[in-house]
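All protein chains but one are shown at their positions in the complex.
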Amino acid sequence: MTKLSNRIGLQRHISIFVTLLVLMLLAGGFFSNRVDAAGKDTLVVARAMDINSLDPHIAFCDTCKVVIGMMYETIVKLGPDNKTILPQIAKSWDVSKDGMSYTFYLDERAVFADGSPVESKDVKFSIERWQNLKQDSNMYVKSISKVDASDPRKVVITVSSWPSELLGQLAVPYAGIVNSDLAMANGAVSSADAPEKDKAEAWFMKNSAGSSPFVLESYRPDEEIRLKQNPRYWGKKPAIKRVIIKHVPQSVSQAQMLESGQVDVAMQIDADTAKTIRSRDVVIKSQPSYYFNYVALVPGATNLKVPLTPKVREAIALAIDHEGMLDVTLGGAGRVQPSVIPVEFPGGSGFPTPRQDLAKARKLLAEAGHPNGFEILAVYPDLTSYGVNYSVVMQKVQQDLAKIGIKVILEPVTMAVLRARTGGTVPMTILMWAADYMGSAQYVQYFAMVPGTTWFYLASGTTNDMPSLVNHREAELMEKLQKAGAKEAEKLYHEFAKEMIKDYVIIPIGNPDLLLTYRKNVQGMRYDIITEIPFDEISKR
Amino acid sequence: MILTRILQFRSFLKRYDHLLTLPVIIGILIIFFWAITAISVDYWQPYDPLAMVSRRLQPPSAKHLLGTDALGRDVLSRTLHGARHSMPIAMSVVISAVTIGSLLGAVAGFSGKWLDGLIMRLVDVTLAFPPILLAMAVAAALGPGLRNAGIAMVIVWWPIYARLMRAQALEVRERDHVEAAIASGVSRTRLLFVHILPLCWTPVLINATMDFGQAVLLSASLSFIGLGAKPPTPEWGSMISEGATFFYYWWIALGPGLSILMVVLGFNFIGDGLRDFLDPRTTD
Partner (left out) sequence: MLRYIVRRLIAIPLLIFGVVTVCFFLAHSIKGDPLSSLLSFRQLGNPEVVAATKKRWGLDKSLPEQWFIYIRNLLSGDFGTSFRTRRPVLEDISDRLPATLELAIASLVIGSLAGISLGMLAAYYRNRRIDDGARLFALVGSSMPVFWSGLILLFIFSVKLQILPGPGRLDPVTDIPPYVTGMFTIDALIAGEINKFLEVLKHMILPAFVMAWSMMGIISRVVRASMLDVLNQEYILTARSKGARELRVIINHALRNVMIPTLTIIGFSFAYLITGAVLVETIFSWPGVGYYAVSSTRALDFPAIIGVTIIGATAFLVTNLVTDISYAFANPKIRLG
């Protein structure tokens, strides 16, 4: 009898304790998930961040464009139509008759966050440092041969080639103008020995030195980056005083935070997840984007079972079910992209939509001597890029190619491993391209089958020596482009796009729609091809 | 004659009565189920685990009991097929680790001197790594794939058995019959394999049974962080990782998760039972 009552005693103790605990927590409003994100002044954004640096002249990544675009101003900027070049630090400019020399007149009002004026020496320092550090975004400064800053309010930039797109290239965030005195005081060097002597990157990870509406408040890798308003900003001050970008790797988590009001904007919600959003406070706007995914074939790979001749490559391209791919990878929210140059870019429009043609593909394979198909290895990054899961894409490719007897072996690796293996053991892969500015030269420089381009290097198995792969017509067009005016260039680019389709090295597999997802009270959202969201134009109701 | 047989069998059952408790029976049934599945699933699978058989991301229905995944494949068929990858990899990892570890451990404990020192320092360095970090580093260095993940796991695991076996061998070496054997001039190899090893197996066996479960967990973990199975292999860990990307569609990860739980629980039940049976010190 005593035993029984004692036992009840033990249970009672426990249950009283538990009840008290729960009551305490409930009283504190503990179990409630709904939060009003922030006041009107603060914008909270969810994004999977891939920042590799915050030094404008070293960084090179999708998120870098967003945050560096917020912290640094460039000489000129891209207008809201994503085409027109507008003044920023330079209030106006002249181009010499031969198109080889640009004179920029700097805005006298422009000042850095510490109040010092933006002068031509800062422009010269920034461009030369960008050039000499020789980092990832180096291709955009290659054409510049000289920067003259003898007059503090005037900069003369001389170019050696590709003159038509200099303005676009100077609007890229990596061309950000830094406060040269401040940067030099913290170890920045702009001379030719910059790769060794420049020690400023660590400083740039904690500070910003620009003249833009926002300055860096704090950065915690894998966690968040916070930017606050620059109180001394010389232009129109933005309505938002503080921007917090939270690192949220998964699309689902971004959606959940957006629905519960913890964030105001989610930047990478994929179409499948967007369908599950029920909240009426969330706006989902879909619009065409300027990025696309592509399957790439590498004829120069050393571990090929069967040579990737033009016929074999064409067969592979024809076997891909583009419509089905859009459905599987994007839930249908995207467009089939015919050529590497997107429709909106000079020369990109007017191509027929590629269609799956299994009969022709089989015929080509038979002509190439492989009627029963063959085996090919696909090494690809195991990531989700703008809602497109590459494992899903490659499994779809695998199933499509199986229909013409080609057996694809899949090997997902991380991006870094993929880069480490590009020395010729990657016969097939998938990657993404996002435009850095409005202009078609970037596509030619990257994708053309002409020695000197990125993809010729990669497709030739990193040897840069594979005569059979060279497209001589493209080489010719490249020559012509050097001297072409804008009108003529567009025509040349169109022809270029046609040739690049026929290379069958780069096979675009869909241009995802961009989803702008944000809370109803956020005003002024639009898609900017450089910074994705123009934070300085946004306000909250 | 028959009667004696029956009596013998009954006494046999009696001896193992303590072993065959309810959890152990459940454990054996679970493992048996998955082993049979792994062998025979090709003949009775509802759908081809690699084919797109329906619309994508469909919730569970009569047609697809566990729904379909992002490519429109049947999750149930994939889950059943998962046994073909997880079970063999766990088996081969544990068996290799036990073999390598026990042999090296027994040699170290038996021979002593510099060989002991060498093997045990190797064991020390390997054991100085937190297991998951070492497995990650090795798997990353070797590249992805179930086989490489397996190698990484063996590298993580063998030292545990080496230590266990060495301690046992040290103890057994002192026993009378071993000393007698040494005195009678038996060859060293024979001494090791006939006189010492057979006496050391109890703790190794208990540990190994429990470790089957841990091996299933670790291989799934490596696949989950992208260092294990390659798609479209329906490995449980990578299926959960696919489910994590689409986790509003909860059913994708449900089957593989429950399967891992079942298998590991099964091995733990058996391991617990074995321990209670073979090593009565820890029982009540």
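Letters are used for the chains, namely A and B, taken in the order the chains are written, and counting of residues starts over at 1 for each.
We take it that contacts are C-beta pairs under 8 Å (C-beta built on N, C-alpha and C of every residue); 3 or more make two chains touch, one makes a residue touch a chain.
Just so we're clear, the structure is a prediction, and the values are computed from it rather than from any experiment.
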Listed by label, the shown chains touching the absent chain are A, B
Missing-chain contact among A:422, A:521 or A:539 belongs to A:422
Only one of B:76, B:94, B:136 or B:192 touches the unshown chain, namely B:136
Filtering B:49, B:67 or B:237 for touch with the omitted chain leaves B:237
Against the hidden chain, chain A presents residues 2-3, 6-7, 9-10, 13, 28, 30-35, 37-38, 42, 44, 46, 52-55, 58, 60, 133-136, 138-139, 195-196, 198, 201-202, 205, 220-224, 244, 246-250, 252-253, 256-257, 260, 262-263, 414-423, 425, 431, 446, 454, 457-458, 462, 464
Chain B residues touching the chain left out here are 121, 124-125, 128-134, 136-138, 140-141, 143, 213, 217, 220-221, 224-227, 237, 240-241, 243-244, 247-248, 250, 253, 256-257, 260-261, 264-265, 268-269, 272, 282-284
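Basically, only the chains that are shown with their structure count from here on.
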In the complex, chain B touches chain A at residues 51-52, 56-57, 70-72, 140, 143-145, 226, 230-232, 242, 244-249
In their shared complex, chain B is touched by residues of chain A numbered 250-252, 255, 272-273, 276, 327-328, 382, 384, 389, 391-392, 394-396, 398-399, 410-414, 417
